[in-house]
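Every protein chain but one is kept in place in this view of the complex.
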Amino acid sequence: MARTLTLPATQIRAPGRRVALKNTLVHLVLLASVVVVLLPYYLMISTSLKPIQEIFTDPFKWLPSRLAWENYVDAWNHAPFGRYFLNSTFISVTETLGVLVTSALAGYAFSRMRFWGREVFFVIFLGTLMVPGEVQLVPNYITIVRLGWLNTYYALIIPWLASVFGIFFMRQFFATIPQELQDAATMDGASHWTFLWRVVVPLSKPAFITVGLLSFLGSWNALTWPLIVTNTPEMRPIMVGLLSFSNEWGTQPRLLMAAATFSVAPILVLFFILQRYFIQGIARAGIKF
Amino acid sequence: MIPRVPSRRVRRLLENLEAYAFLLPAIVVLGVFHLFPIVFAFFISLLKWNMIDPVRPYVGLANYVQALQDDKFRTALGNTTYYAFVSVGLAIPLALFFAVLLNRKLRGMSWYRTAFFIPHVTSLAAAAMVWHWLYNPDQFGLLNYLLDKVGIPPQRWLLDPLQAMPAIIAVSIWSSLGRDIVIFLAGLQSISQDYYEAAQIDGANNWQLFRHVTWPLLSPTTYFILIISMIGAFKIFALPLFLTGGGPISKTLTIVYSIYQQGFQYFRMGYASAQAYTLFAIIFLITMLQRRVLAHRVHYDI
Partner (left out) sequence: MQVGRRGFLRIAAAVLLLTASLILPAGAGGPVTITFWHGMSGVLNPAIDELTNDFNKLNPGIVVNAQYQGTYGTLNQKLVAAVAAGSPPTITQLFPNWADQLIQAKAIVPMENFIKGPDGLSAEELSDIFPILRQESTFNGVMWTMPFNKSLYILFYNEDLFKQNNLKPPATWDDLLNVSKALTKEEGGRTTRYGFVVRPTTDYFLLMLITNGGDFLKPGGKEVAFNSPAGVEGLQFLIDLVQKHKVAYVLNAFADADFAAGKVAMYLVTNPGLAFARAAVAGRFEIGIAPIPYKKSRATLLSGTDVAIMAKAVPEQQVAAWKFIKFVTGTTATTRWFMKTFYMPVRRSARDSTLARVYLQQNPEHRAGLDSLAVARTAPNIAEWQEIRDIIQEAVEEAVLGKKTAKQALDDAAVKANKLLSQRK
């Protein structure tokens, strides 16, 4: 408030009517688009709060007559969601930390070290992105069984501790750090290891947040793999819990939508908090291919 | 005593070793859980194997020959190509349009940006359940209800052979738009303001600014989005799985869906792997082609 008041009046007027009109138009276009984009969420949340009799009505009811919080209670009790939440949190956090470490190390090697086979490794890594993940399911399942990891956190976490995207992104980001810094560090006798953790990492906060957020997201939303390698509810994450609402016999939208809402919410909150860094991260990496 | 300076060769060797040490964790994980299965799948693609039969005869390239002659697989190829070109072709201009709007220094822009990004962080499984409901056929679905309000007759959406794929494309754009916008925004913000000022001094209008400054200088970003979107689009699977089951009349049967069907529903692992390798070849070729045709048009020097 105070700041706007201190602006000289001329400066406010300066853009003139045309610009103001244009800005309003921009807002209108964006607002309309956002309404369309968010419509499914409206349906999800409003359904999750409708009393059971109001879910299937003709004509469609836009607003519930009262907020039926019992849907959330029923959905939560439909499956061991408390346990699922804990599992998802543990798996996603561990996996994200792991991805950050492996990506930083490999990304650093690719961007700032010279070694035999650098290009070959990089191309092979990128090549794995071109093969559909479904191909990996069966061999990986067999590997997990051989290792005796079935129905353990190992099976849920370890296969995803490295990410090609993460490595690629870190490589791009680290490449923007001036060579002079490294030269100076080398003069001071710093090894690559020291330079990475003392200089590169602190300068790369946005990159870490970007890779971290995307990795967390992928882990939180994972469905097929957790279902394949777990056998008991004690080991299962949240998205598998969502699956228990879809079956061969019928729909339960009020429970499903309530569960969808509370399982998607943590990710939204996280994104909301970190989104500023996220875009910075992508901007700085100056993506090239 | 002066410490002996290691010879160049030894230094090179040491640096190599150090680099490999840095790479080791990633190589182990990616090697065991990503690369090995891909190699494994290649050997499987030369066998006839239903996963549980101990007998798995070697059939050479028969699975590949079968794939090329299989009407279903050809349908899947056609559908996937259609999906890839239309969805990417629509998503990129749309994302660019919104990114340019959002790049203005106006109030509330970060809110819009966040709103656009929300679908990208939502699990597709959860989102598909809502979309399936929106797309209910006849006048009972919510979309049809809205159309009815403006006097348009009800559509069959996912049940209509002609509308099913466009309906899926719409959801896929809805889901990826935020990601593309953010990447474009990042690209826009890295274009130096000097270029615009110089062009404005020359009297360029908005369109000319876009055409001669923004568009060429944004080309690395556009190129990046194009490449990753195409790779992703050819691997499309989750949406048809959750929304249509590949139907109606196989109109949304995609290549990965076909791989899933052959491998995990009919348990023809060899055949499914051969299809997967065919897909890999297609993606590889398309990526190379894009590099050939487009790479020299990309302006990296900003």
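Side notes on the structure shown:
Note that the chains are named A and B in the order they appear, and that numbering of residues resets to 1 at the start of each chain.
Keep in mind that, in the parts below, contacts are C-beta pairs under 8 Å (C-beta built on N, C-alpha and C of every residue); 3 or more make two chains touch, one makes a residue touch a chain.
These numbers come from a predicted model, not from an experiment.
Remark: the absent chain touches shown chains A, B in the intact complex. The hidden chain makes contact, of the residues A:33, A:96, A:111 or A:244, with A:244. When the missing chain is restored to the complex, the residue among A:138, A:217 or A:267 that touches it is A:138. In the complete assembly, the contact with the undisplayed chain comes from A:78, out of A:78, A:118 or A:276. Contact with the omitted chain, checked across B:20, B:195, B:267 or B:284, is made by B:267. Touching the omitted chain from chain A are residues 52-53, 55-58, 78, 137-138, 141-142, 144-146, 150, 227-228, 231-233, 240, 243-253. By the touch criterion stated above, the residues of chain B touching the omitted chain are 50-54, 132-133, 136-140, 148, 156, 158-161, 244, 247-250, 261, 264-267.
Here is the rule we use: only the chains that are shown with their structure count from here on.
Remark: chain B residues 15-16, 18-20, 22-23, 25-30, 32-38, 40-41, 51, 98, 101-102, 104, 106, 108, 110, 112-119, 121-127, 129-131, 133-134, 140, 142, 145, 174, 177, 182-183, 185-187, 189-190, 220-221, 223-224, 227, 231, 235, 237, 255-256, 259-260, 263-264, 269, 272-273, 276, 279-280, 283-284, 287, 300 touch chain A in the complex. Within the complex formed with chain B, the chain A residues making contact are 23, 26-27, 29-31, 33-34, 37-41, 43-44, 58-60, 101-103, 105-106, 108-109, 113-116, 118, 121, 124-125, 127-140, 143, 158-162, 164, 167, 192, 217, 220-221, 223, 239, 242-243, 246, 253, 256-257, 260, 263-264, 267-268, 271-272, 275-276, 278-279, 282-289.
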